[in-house]
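All protein chains of the complex are present and in place, except for one that has been dropped.
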Amino acid sequence: MPDSVLRGRGLTKRFGGLTAVSDVDIDVVRGEILGLIGPNGAGKSTLFRLISGVMKPSAGTIELLGKPMTGKSPNAICVAGIAFTHQIVRPLRELSVRENVSVGAAFGRSPRASHAEVHRIVDDVLRFIGLADRADAEARSLTLSGQKRLEIARALATDPAVLLLDEVLAGLNPTETDRTLELIREVRDRGVTIVMVEHNLRAVRSLCSRIVVLVEGHKIVEGAPDAVLSDQRVVDAYLGSAAHA
Amino acid sequence: MKLLSDRRALGAIALLVVALLAPLGLGGWEYGLDVLFLIFLYGAMASSWNLLGGFAGQVSFGHAAFLGIGAYTTAILSARGVPLPFAVVASALLAGVFSLLIGVPAFRLRGPYFSIATIGIGEATRLIALNWTGLTGGASGLTLAEAPTIHVQYYAALALCVVAVLFSVWTKWSRFGLALAAVRQDPDAAETLGVHTTLAKINALFASACLIGAAGSLYAVHYLFVSPDSVFGFSTSIAFVIMPIIGGIGTIAGPIVGAAVYTFIREQFAATLANADLLAFGLLLIAIVVFEPRGIAGIAKRAQRAISKRTEKAAPDAG
Partner (left out) sequence: MVFAETLVSALLVAGLYAAMSYGLALIYGVLKIINLANAGFLMLGAYITWWLFTTYHLDPRLAPLLIVPAFFFIGWGLERTLVRRVLGSEPIISLLLLFGVWLVLQNLAYVIWTGDTRSIENAFVESSVTVGGLQVAWPRIYVFVAGALTLVALQLFLTRTYLGRAIRATAQDRDAARLAGIDVDRVMGIAFGIGIALGGFAGSLLSLIFSFTPDFGRALSLKSFCIVVLGGLDSIVGVAFGSLALALAEAFGVRFMAASLQNLISFVLLVVVLVVLPKGIAGAIRSVRR
């Protein structure tokens, strides 16, 4: 694919005898929102950890804009342009919302040294994400949905080329979900390519231009949402997991 | 907020002026000057420890290693006729270089594991100083021939303390300080936001070690004697931990206040009951950790809040 921003080849992660991610190829096209779905334990979050450098792959390579990323540390990968949000929020608890976002702005892909510049970026991101009025609150004082938005705000402040969203909708009520969906679209419109792991298939269908399905560590289908979601293998996988549960 | 910080700066400048003039006021009272010297020396040490332990949250139980390296470097160099200013710089740099050597492996360890490894580092340097007799004189230590006057020592300690405080202030408001705060709160999250956490920690350790190496240099010329147990001893490492915690870990003024309290308590007990001071510090440490982890600074903040609340309440009546 010519316009591939992020390219993974043969990505594999083994934990002892268990293979969580098995020989997965992934291509993310500039400007798209790619959905990554699959039953619980399919290896979606592990795949994200491999891409973001939190875990080293047992085999396979990752490239961002043609540059090799495999084996780099998470901070180097963030500086290169891949940002991600934690599935379980990880705010810098005792720092203010502003300080949390400042970390991303000061150390991300286009690190800024001057206070004024960091300030400007942070103000911009906070207004965009809708946290401007809570800027001086301690991060731990935010509600869950607030902390989820803070995760996105921090990641955006790093000025990523690709943003990995790990279940940002989980735990949100319908109103918050709709707001967040709108937010994700706006992020995409700002020119950020997005990959999202999501259980909410309705959201995935409405948001994503393409979907990749992982089952037991393998990529089984990939393509347009409607085609993928009606694919028999995907239906079986989901029904199968429901039957097991 | 602006007013508050300005008021703080004014207060600090006033204190500095008093400190600069103190030797005139004290006249020939050497003990008083001695105590003030110690407060500033310990203040510099506590403030430097705080860069790593407070700002970056990496509590070290082995900082005596840097003080010891600084003190021995100065003792050894001055025996070879090196002038004091050069000895201070050399002491600082050597302690800094040593910190890089241990920082690289030690920072592969997290939180409490790092802290425990530092106990080992402190103990290891003491053992080396004890056994490298050719260089260090072993257990009998080294004596220095001559010291500058107490006034020179006093101003040197004051200068070092000011440098440590200014560096802390700069750190607190800089990008570097932001990285350290992120490391303290959640190193993994910091890492995914682009912070090179290991580098940030090593920088903090290096700055801390250099400043403490210089403090070790002043220690040596003040006492004219260094031995493994005095500078490398575990009680020295304990002092490094206690002072900032009493005053307020992670704050600017806390370590200095802590150093003053520490010096005061130690001087009180020194004449009466050996080790009672450490007993008091142990109890103080427990009380602070359980009731007010921000130490005296935390208590001050609470008091300030209580007072401003009362004045707010009182205001409508008055108006």
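Here are a few things to note about the model shown:
As written, the chains take the letters A and B, and residue 1 is the first residue of each chain.
Keep in mind that, in the parts below, a contact is a pair of C-beta atoms (placed from the backbone, for glycine too) under 8 Å apart; a residue touches a chain by one contact, two chains touch by 3 or more.
Keep in mind that what you see is a predicted model, and the values were worked out from it rather than measured.
From the options B:131, B:268 or B:304, the residue with contact to the unseen chain in the full assembly is B:131.
Touching the chain that is not shown, out of B:144, B:160, B:220 or B:241: B:241 (per the contact rule at the top).
The missing chain, though absent from the display, is touched by one residue of B:106, B:211, B:226 or B:243; that residue is B:106.
Touching the omitted chain from subunit B are residues 57, 59, 61, 105-106, 108-109, 111-113, 115-117, 119-121, 123-124, 127-128, 130-131, 234, 238, 241, 245, 273-276, 278-279, 281-286, 289-290, 293.
The rule is simple: only the chains that are shown with their structure count from here on.
Per-chain Cα centroids separate subunit A from subunit B by 42 Å.
Per the touch definition, subunit A reaches subunit B in the complex via residues 52, 54, 73-76, 78-79, 83-84, 86, 90-95, 99, 102-104, 106-109, 111, 113, 118, 154-155, 158.
Against subunit A, the residues of subunit B that register as touching in their complex are 175, 178-179, 181-182, 185-186, 188-197.
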